[in-house]
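Missing here is one protein chain; the remaining ones are kept as they sit in the complex.
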Amino acid sequence: MRAARMHEYHKPLILEDVPVPDISAGEVLVKVTAAGMCRTDCQLVDGYFRKYADLPLPLTPGHEIAGTIEKIGSAVPKIAGFADGDQAVVVGGWGDDICRLCHEGNTQICVHGKWPGFSAYGGYSEYVLVPFQYLIKVDKSLNLKAEELAPMTDAGLTPYRGIKKLRDAGALGPGRLFGVFGVGGLGTYAVQYAKLLGGGATVVAFARNQAKLDTAKDLGADHVISTKGKSQDDIRAELKRATGQAELDAVIDCAGAPEMIQLGFSLLAPQAHYCSVGLVGDSISIPLFPFVAREYTYHGSFWGNYNDLAEVVALVQQGKIRHNLKVANFEEINENLELLRTGDILGRAVIKF
Amino acid sequence: MRAARMHEYHKPLILEDVPVPDISAGEVLVKVTAAGMCRTDCQLVDGYFRKYADLPLPLTPGHEIAGTIEKIGSAVPKIAGFADGDQAVVVGGWGDDICRLCHEGNTQICVHGKWPGFSAYGGYSEYVLVPFQYLIKVDKSLNLKAEELAPMTDAGLTPYRGIKKLRDAGALGPGRLFGVFGVGGLGTYAVQYAKLLGGGATVVAFARNQAKLDTAKDLGADHVISTKGKSQDDIRAELKRATGQAELDAVIDCAGAPEMIQLGFSLLAPQAHYCSVGLVGDSISIPLFPFVAREYTYHGSFWGNYNDLAEVVALVQQGKIRHNLKVANFEEINENLELLRTGDILGRAVIKF
Amino acid sequence: MRAARMHEYHKPLILEDVPVPDISAGEVLVKVTAAGMCRTDCQLVDGYFRKYADLPLPLTPGHEIAGTIEKIGSAVPKIAGFADGDQAVVVGGWGDDICRLCHEGNTQICVHGKWPGFSAYGGYSEYVLVPFQYLIKVDKSLNLKAEELAPMTDAGLTPYRGIKKLRDAGALGPGRLFGVFGVGGLGTYAVQYAKLLGGGATVVAFARNQAKLDTAKDLGADHVISTKGKSQDDIRAELKRATGQAELDAVIDCAGAPEMIQLGFSLLAPQAHYCSVGLVGDSISIPLFPFVAREYTYHGSFWGNYNDLAEVVALVQQGKIRHNLKVANFEEINENLELLRTGDILGRAVIKF
Partner (left out) sequence: MRAARMHEYHKPLILEDVPVPDISAGEVLVKVTAAGMCRTDCQLVDGYFRKYADLPLPLTPGHEIAGTIEKIGSAVPKIAGFADGDQAVVVGGWGDDICRLCHEGNTQICVHGKWPGFSAYGGYSEYVLVPFQYLIKVDKSLNLKAEELAPMTDAGLTPYRGIKKLRDAGALGPGRLFGVFGVGGLGTYAVQYAKLLGGGATVVAFARNQAKLDTAKDLGADHVISTKGKSQDDIRAELKRATGQAELDAVIDCAGAPEMIQLGFSLLAPQAHYCSVGLVGDSISIPLFPFVAREYTYHGSFWGNYNDLAEVVALVQQGKIRHNLKVANFEEINENLELLRTGDILGRAVIKF
């Protein structure tokens, strides 16, 4: 099968032929129909994660995977309801099945995790093997497009989990001001979840790029604010003019740039909740006194688990999610990685097979 | 001022002239512009609450109050922002300011509570005195109708609090089936909150009356099911046909009839949450084994507190709530109480001054 | 191997020889060293569950299992750290690995569950097979007694989960009055968890039997109240005398008798939480008005999951749990089931191999 593999750090992927992997009893062989491209893939090539995990090379990137079921292992329970040809999406964070986190379903933060797209096999190839517990069937009768499903497994999943954390913490609801920071691959979905889960919260999108802000408005943001070239005071004043309130009750940060985090915390109301899902930067530097005296809560939220993705798929099946995609061919992977690196893609890039 | 007062149990209210009450330093005198009529008013006259509280007579019913600010006590803080002529709604459950429940804001369940509409003064009169902590200003510039505001203080508040409990318990979300039981005064609002707070849950309204079910559908219910003359098995089968699932993940019960509660629990999925806000009946009788073995959670939810009502007002001010009202004059109170008693009012009856 | 099997309802178990089951790749063969005896085993024989699940006969009861590892399947991950001869306890509620509940770790309420002790294999036999995900290793160096470990998998697990629900719901803490209902197999553990997780709550044990109340006092209950022959008013007055408060803020009900549930709800304070884990009766019959108007919350809690049991094992390993056991031989199973049925066992009966 064709695969685009990373053999060295800081080098383009190599498109080559590799054998289709052998299936085990509890696995499903999935024919990849679309694979989303994530800024994380650039960071992987650029060595951002190297200090945290030393991954064996070569590896096949691609952790946003939609496909069709090609072969079903002998021990996969009938009750799973899988059949050859079924459309399915892949839960990407596989755990050790032993630790406390796995035993509550949060396999994506298991310290012994093994993930497609960060190991020998990934979405940038024609087939992947998936343990049956990490595969979610999609209703075939809806004829959903593969390129719209693939990004839901990360870009469309990660902000969903983060916003759920904010909602479950009681930070959303009528009269609350909810900021969405960053309107890229994740943020275009975040704006939609902010409305769907906000329970009446007023949603304000913040970004530097006007085209992205226009997208946010189109996707339902009540207000949008460009941060480009503006001081924290400017932005606070603009927020007040737009909404009548100068402070945010909740933030989902899909970017993660250090100055965005500083801006965000400078705008928080007492008892506000801030949730980081974006990883553009690598450090948090904020003042302590207001953090304590105003009782902020800061949540790290990572990707999503099986149930999170099942909920996202339910929303997609209900037709509640709109997409903002750039579809490309397998052969165009390297040039699109480059566009991702420079931030020159609106919405999400997806490789379609 | 004119007041409709209850002098005896099981007798019509007497419409008479009584003095306007004297204002204290921390109070606001409110000119009543509309007062919602609640089934509870019939139960009050009929003695339903007599075994729980022996209220001194005569009393003035009317606990759903909207009005305009007529006079402001000398100790009311400026920061409250009240001004003569402001439109406002009244939080009805006043507490003792001493107990744990009051100190967390849940004054409506304080055991030493004192409530307008269940004491000498109430909404069925031209003026009421309100401690400033229980008055919520409404944006005057929106020109909201008094008859649409009054019912929000109970009919529009009670299911909101109940549904918030379900949401905060994690019972709602995409892929979950959410039943609304009863589509009367409270239920017409419940259907709307089910969509607003459900985060993608599928909403199914259950009632006996087809006109009420039509209203529910019109207000956004995804499905409606008539329970009239049907067995539990019939209803389960109909639910399955309509939604693909035979069991509910959450129920908000705006009715409270014993057989409705039994039906509700017979339809629950494992880990389901059931919330009672309706008080038509007076007993709960359900099987223990599935309650334990399927880990049901059963929530009693009562009326709402200041912050709940402030959130409801925020939704109203955003134009997100639709009303289903029958407006009447002060002189028609007794005949409308009679219609309420027999269940012959669609939506909410409101007395307009 | 020897096994005590149920061939017919309402008949004694038959002690007989059956083959040791064959091990699969993901399983561990456990040599049973002790099996707790549960009132549920009597209910199983007596047909209590028959209307809910039609179990194929013959079956081997015994769902409270401690043992040593005899053989490890080829696909059991090394990271589990299992070795031949390790002491271990069995998580009893096995799920389908597919549903939402399993994917959050609550396998014990999975509707497709398969449980040792309610199927062909169970603890009343010399060996059982356990999927590796349901086996928890116990620190061998502590030399814990098998008969003290076995009951922790249900009698010592079930009230733990229930009390955790109460604690997580905010019902416990300093100044709160916490009732433990029933001081049998589960209740003797419940009293201890009430102190360990209560965070300063005052613990009051209620039972009919004075010997059981003495045990409760010995295990740390702050007060004990005999319910024998007393009215609800008597008991309320006694509670007030003993604690200065007439109402309970939380109840863990390890019994489940209908009149105990009625007593419990009659004693609740506003915002109280009641948690049922006991299944002696089969119905709940309580008044609706106080349930709603005082905002009670009623939790069903069932058995426990992997993480719950891991926490219980941690407490046992810390030496924080005391036991109240009656140890018996395999040959004495039927006579001890009879004693259980009549309520004539103090604490927990355990079969030791």
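Chains here go by letter, A, B and C, matching the order in which they are written, and residues are numbered from 1 within each.
Going forward, a residue touches a chain if its C-beta (ideal position, glycine included) is under 8 Å from a C-beta of that chain, and two chains touch if they have at least 3 such contacts.
Please read these numbers as outputs of a predicted model, since none were measured by experiment.
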*Just one of B:Q133, B:S226, B:Q245 or B:S285 touches the chain that is missing; which is it?*
B:Q133
*Please pick, from B:Q108, B:S125, B:N305 or B:N324, the residue that touches the omitted chain in the full complex.*
B:N305
_Options A:V20, A:L55, A:A242 or A:L279, residue touching the unrepresented chain_ = A:L279
*List the residues of chain C that touch the chain left out of this view.*
164, 167-168, 170, 173-175, 196-197, 199-200, 310-312, 314-315, 318, 320
*Taking the full complex into account, what residues of chain B touch the chain not shown?*
25-26, 77, 79-80, 96-98, 100, 103-105, 112, 132-133, 305-307, 310
_By the contact criterion defined above, which parts of chain A meet the unshown chain? Give residue numbers in ascending order._
48-49, 52, 100-101, 106, 109-111, 175, 256, 258, 261, 270-271, 276-279, 281-302
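To be clear about the criterion, only the chains that are shown with their structure count from here on.
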_Can you identify which chains form the pair with the largest number of contacting C-beta pairs?_
B-C
*How many angstrom lie between the CA centroids of chain A and chain B, rounded to a whole number?*
40
*asked:* At least two partner chains per residue is the criterion; list those residues in chain B.
replied: 175
